[in-house]
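Here the complex is missing one protein chain, while the rest keep their positions.
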Amino acid sequence: MLRVAICGGSGYAGGELIRLLSSHPHVKITAVTSEKSEGKAVGDLFPHLSNHSNLTYEPLNKEKLVDMADIFFMALPHAASQEAVDFFFRQNKKIIDLSADYRLRSPEIYEEWYKTPHRFRATLKKAVYGLPELYRKKISKASLIANPGCYPTGAILGLYPIVRMKLIDADSIIVDSISGTTGAGRTADIGFSYCEVNEGIKAYSVASHRHTPEIEQELSATAGKAIRINFTPHIAPYDRGILTTIYARLKKKAETLRILGLYKKLYAKEPFVRILAEGKFPNVKHVRGTNMCEIGLTVNKRTGNLIIVTTIDNLMKGASGQAVHNMNIMMGFDEKAAIRTIALFP
Amino acid sequence: MLRVAICGGSGYAGGELIRLLSSHPHVKITAVTSEKSEGKAVGDLFPHLSNHSNLTYEPLNKEKLVDMADIFFMALPHAASQEAVDFFFRQNKKIIDLSADYRLRSPEIYEEWYKTPHRFRATLKKAVYGLPELYRKKISKASLIANPGCYPTGAILGLYPIVRMKLIDADSIIVDSISGTTGAGRTADIGFSYCEVNEGIKAYSVASHRHTPEIEQELSATAGKAIRINFTPHIAPYDRGILTTIYARLKKKAETLRILGLYKKLYAKEPFVRILAEGKFPNVKHVRGTNMCEIGLTVNKRTGNLIIVTTIDNLMKGASGQAVHNMNIMMGFDEKAAIRTIALFP
Amino acid sequence: MLRVAICGGSGYAGGELIRLLSSHPHVKITAVTSEKSEGKAVGDLFPHLSNHSNLTYEPLNKEKLVDMADIFFMALPHAASQEAVDFFFRQNKKIIDLSADYRLRSPEIYEEWYKTPHRFRATLKKAVYGLPELYRKKISKASLIANPGCYPTGAILGLYPIVRMKLIDADSIIVDSISGTTGAGRTADIGFSYCEVNEGIKAYSVASHRHTPEIEQELSATAGKAIRINFTPHIAPYDRGILTTIYARLKKKAETLRILGLYKKLYAKEPFVRILAEGKFPNVKHVRGTNMCEIGLTVNKRTGNLIIVTTIDNLMKGASGQAVHNMNIMMGFDEKAAIRTIALFP
Partner (left out) sequence: MLRVAICGGSGYAGGELIRLLSSHPHVKITAVTSEKSEGKAVGDLFPHLSNHSNLTYEPLNKEKLVDMADIFFMALPHAASQEAVDFFFRQNKKIIDLSADYRLRSPEIYEEWYKTPHRFRATLKKAVYGLPELYRKKISKASLIANPGCYPTGAILGLYPIVRMKLIDADSIIVDSISGTTGAGRTADIGFSYCEVNEGIKAYSVASHRHTPEIEQELSATAGKAIRINFTPHIAPYDRGILTTIYARLKKKAETLRILGLYKKLYAKEPFVRILAEGKFPNVKHVRGTNMCEIGLTVNKRTGNLIIVTTIDNLMKGASGQAVHNMNIMMGFDEKAAIRTIALFP
């Protein structure tokens, strides 16, 4: 059995990792850390895991942990992850980092958006961006995976085929996303208390969200030239799921069916991407609890724009599910192990 | 007291009209119609109105109704409204039509989108589009008001200043809206049953929603040239409110504060538009139960786009509240009569 | 105009007081306090009040405030209210205390349940329990009103007629309540964050909730003998409203219609109690935003129990609406002033 440690296991992504890895046939969780919840049982923080985990939270003592696990899932806050990742990497451990610290290949862009310098540039260079649909081969050989952000996962998967095919004007991309409230994390903040979120909807971080450069990085790499996008996230009153509506101007007229065909072909072998039939658009409700990304699209013939809608479960394909997928690829396991779930509907 | 009849009073817009008009100081509801609910009391369909209305639903008998009221609020389904509106109009009654039948000035465009011909073109020519911020003077003299659609209200109010000022590329407009589920009406449809809507979010009528030509009509009239937009509505799990996020490319660089200043100036005397301070964006929760449209905006300096976010309560400013506002203007009442409510929060 | 101060104006009850009193024809709010939010505008904490209040939060400086207002609404946490209420009372001010500090007539019972002594017993003796349906006359002459708790309001109004008529076994009473999440207050607590409350339901303070002695006090006073009840509150995923289901064993057989008749007679002149027809039961959705208590009931002929269901809006009839009602009675205003609202549905 592969020994797994989860660093930062008291948030929603951490809880989801425990849930998934508890059912994984080749894995055993040997440690889970949380400074605040030191000494508490996993079931104290997550009653739904009471029957499934006997672990107790411990502080993140790197020297002690390094001998306890073969692979480290890092679910620490941004910036806090930098050093711990570097430490385990230098100890030749495998690492899947769910924070943003190793996603941006440019330390300058990282510092610009995260307002803190990147202090481990050598390690940063070794990180592989963990979006299997784009980087499966690199992931399979990597030791350090930068697990993608939730919004970028839905946005990049929706845009990758047409950017790669150069079918759209690169300066026309609008990414408009709606996220469930788990996206805000498990947090004691009045702004995310039930009565403030319920029956409301709002945009936030308009034109300034930190996932913007991550989306741009991958689109630019795909296009072979710098791409800038407009990205607006919204928060909505439901638990799980991100729906992303993407707008881009087609360079020339195209039929919906032809573009759908390109998407189907490009993602044909992907276990976690599903292209919907013409006229169908996805609903976050149908991917809840799964690692699936669903994509529907249409050409707006009146305006010449392409409109793409994607859905993911932000805690699964947008975080912990994708992290497990990355581990499965890295370790040569069945890619679907522990993440072949069917959505819980309703 | 002005005698008011409500034709089509069993849906959510009808219920909201009864609620509002019951508190209006100068108005008395004399009849409310519904074919399906003939003979039932208003309180049978709307228990919250039990103590506030003694009316019983009756069939829409035009010949009888014409003598019972001075002004007619028409909340019938699209197409069904055409003839009844024409009848009351020819009887020299005042009419506020909440359906789409008299909103599009071109009968050809109406037929294209609503798949039925417009059979009352002479009357159609007399209709005034009831958006007070654009047409107050015409409304004050009109007999027939085409009350705007819910999405168009939020979209047009958000775009009107910059389209009028010619600050943006007219072919770059994206209108992305999220609506609460009251927008679907009071309907026995599995697709809008609780468990299908709850914990989900989806786009619908992508690139094909009937409110598209209505938004385009008003933006084109403002710009003095034909404008086409991309419009995508979404449905989300809450009762009331539409949030609209608008994207448009600025012709040249501009400061957020300057554009906010233009909005504040243009809407300075409007009782039902509120421009938020720089860095603030609205939440549908703060306009619930009110006739207010709130607007926040920012320039995205990295891309040169302007991003505008507007919120309304779709049953109030997006339907019945605006209808009452139009009546107040037509009759010379205090514009805020019966609609000066403060939002119910939370 | 009556000058009103609100002490503790940053929570939901405080916000609701500002909303209601802003529309009151005979009242002017002159001060609103909050230690934490000192210097902030009301609209900063409550965007929905931005256009309706120019007040700024100030600290609770009793000596300063005493000259600023004629009547004081106290919405402070329990225990914190004791001293401030006593101070204003001794200054011959009128006070409506929304905390629990002056509700229990016995200081011993207060200390037993609130774990702190009552230090102002002389003032406590002067307090009138502000449930207008039971104590209207006393309220009209009182200077100090102890505004009832949210659960007690719905429970007492549901039980008062049958306890008074001695129709039930006094030791058989079960009070089972379900509250919306505003009942927890405006609080930064992970347990009340959106994702923890949403899609869940739970009981809390089982057999130990502090509203128990308050309900027992009023039922005992009505019965003329000590009554103990079983009370279980639950928290559910919606904003506003308490539904209370009450079970009690009838001393002898009775018809539902006869008991309904007793209720209708007893509450015949009450503007804020509505008895539903036989076979009908209330829904919190139909009293949202109103000061109404709705009551439905049935005799279970198979078991000989009476089952009563009541609904209120916990922020209105369960807190701020009832406080305004009490003020209206104390000051001789129209009882419905500022609280004659129709429910916002849906």
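Letters A, B and C mark the chains in the order given here, with residues in each chain numbered from 1 onward.
Convention: a residue touches a chain if its C-beta (ideal position, glycine included) is under 8 Å from a C-beta of that chain, and two chains touch if they have at least 3 such contacts.
The shown structure was predicted, so the numbers you read here are calculated from the model rather than taken from an experiment.
Shown as candidates are A:His52, A:His78 or A:Arg164; the residue that touches the absent chain is A:His52. For the options C:Lys36, C:Lys252, C:Lys269 or C:Arg302, the residue in contact with the chain missing from this view is C:Arg302. On the side of chain A, the interface with the absent chain consists of residues 12, 15, 19, 22-23, 46-52, 182, 199, 239-240, 274, 283, 285-290, 292, 342-346, using the contact rule stated above.
Touching residues on chain C toward the chain that is not drawn are 171-172, 174, 176, 178, 195-196, 198-204, 206-207, 228-230, 232, 234, 236-241, 243, 245, 247, 281-286, 288, 296, 298-303, 305, 307, 309, 346.
By the touch rule set out above, chain B reaches the unshown chain at residues 12, 181-182, 184, 186-190, 192-199, 237-239.
One rule holds for everything that comes next: only the chains that are shown with their structure count from here on.
If you average the Cα atoms of chain A and of chain B, the two centres end up 38 Å apart. Taking each chain's centre as the mean of its C-alpha atoms, chain A lies 46 Å from chain C.
The set of chain B residues touching two or more other chains comprises 199, 239-240, 282-283, 285-286, 288, 346.
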